[in-house]
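Heads up: the structure comes next, in structure tokens.
FYI, not all chains are in this one, though none of them got moved.
First chain written, first letter: the chains are A and B, and each begins at residue 1.
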Amino acid sequence: MIRKQVVLAADLAGTVVFAIEGANAAISAGLDLLGVVVLSFIVALGGGMVRDLLIGATPPIAISDWRYPVLAFTSGLVTFLLHTQIAALPASLLTTLDAAGLALFAVAGAEKALDFRISPFIATLMGAITGCGGGVLRDVLLVRVPMVLVANIYASAALLGAAVVVIGRRFGYPPALAAVLGGLVCFVLRVAAVYYNWQLPKIA
Amino acid sequence: MIRKQVVLAADLAGTVVFAIEGANAAISAGLDLLGVVVLSFIVALGGGMVRDLLIGATPPIAISDWRYPVLAFTSGLVTFLLHTQIAALPASLLTTLDAAGLALFAVAGAEKALDFRISPFIATLMGAITGCGGGVLRDVLLVRVPMVLVANIYASAALLGAAVVVIGRRFGYPPALAAVLGGLVCFVLRVAAVYYNWQLPKIA
């Protein structure tokens, strides 16, 4: 019971963080109010929707549970109204929150895929898609090459975190422990990658 | 019975209007014949397909009922063949027809979502997605920021029209009345927004 509420709280927190980021991206791109709330919705819930469509969990939780879209739209609206204050927040805070959101979504996505009896390898992928899918859709709508495909370690951190969850569950760890370990791995790797500017290899 | 035929006729009319617009956009972008008919199909049926995937109505009506794709492809082909004549039509006629198509699709999309027992708030969203989704896919394929995210009141009109349908049904209005009211709200708002150049707020 308590665990379920912790999971829900984490999921909703991740939704708020990603919705704020979506709104910020939309404001920077010069979109109007509707564009801002739409991007909040897509960045916050797009990854989970793609995962749910792929694992056959329709309608996706993002539209079957009204709390998610209402929270995403509200976060977008508040960001629009308070944009001056939010733009003044230090970048390091936003990066840290984003890494936390990525970790929450990667863990939640892998867990949901396992619950739907998806194989371990694919469940790991689904974790990464849950964490990164919203950002890919944002970049497609704003006509940019998706950041996760070119930038420093982001999807890789989500993949690794999701893998820890999947492997932990495979070895019989308590679900809560596997989730915390996976989330920490993703979060620490992502923050360290930004801080030390780690990059994946690339062919010049 | 009669109502069902009116709904089908409205749906097919909307398909033709949006297919012609898709073909026009493809011709302007320099696509070849295949690109033209593909864009007709996507603009006319893409929104409904996304809705059907999200509410779990697979296979989407756009591919399970052959009349829709055949009509979309045929409209695209005819537009390709008669492009000189169609390009000479007054812009105001195309805008009016587009507003009518938007209204038809927003109403039909909200109704279908309600039929699938989707909650009122999400059914409103599904109406807007049905009306605007095809245009978003068109802009993604033509590598533009989706018009609905930046331009004047378009998705907002679809949202409002769909909301009228959903609220009307909630308050026990006859379905036909709710549909006509919702469609009128969407159509009038969209046409007025173009005429008076109404815009949503934007952060400069």
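Descriptive notes on the structure:
Keep in mind that, in the parts below, a contact is a pair of C-beta atoms (placed from the backbone, for glycine too) under 8 Å apart; a residue touches a chain by one contact, two chains touch by 3 or more.
Just so it is clear, the structure is predicted and the values come from calculations on it, not from any experiment.
Within the whole complex of this structure, the shared sequence is present as 3 copies, and 2 of these are drawn in position.
Just so it is clear, only the chains that are shown with their structure count from here on.
Separating the centre of chain A from that of chain B, both taken as means of CA atoms, is a distance of 30 Å. If you check the complex, the residues on chain B that touch chain A are 53-56, 58, 118-119, 121-122, 125-126, 136, 140, 143-146, 148-151, 155-156, 199-203.
Residues of chain A that touch chain B in their complex: 26-27, 29-35, 38-39, 49, 53, 58-60, 63-64, 66, 69-70, 80, 83, 140-143.
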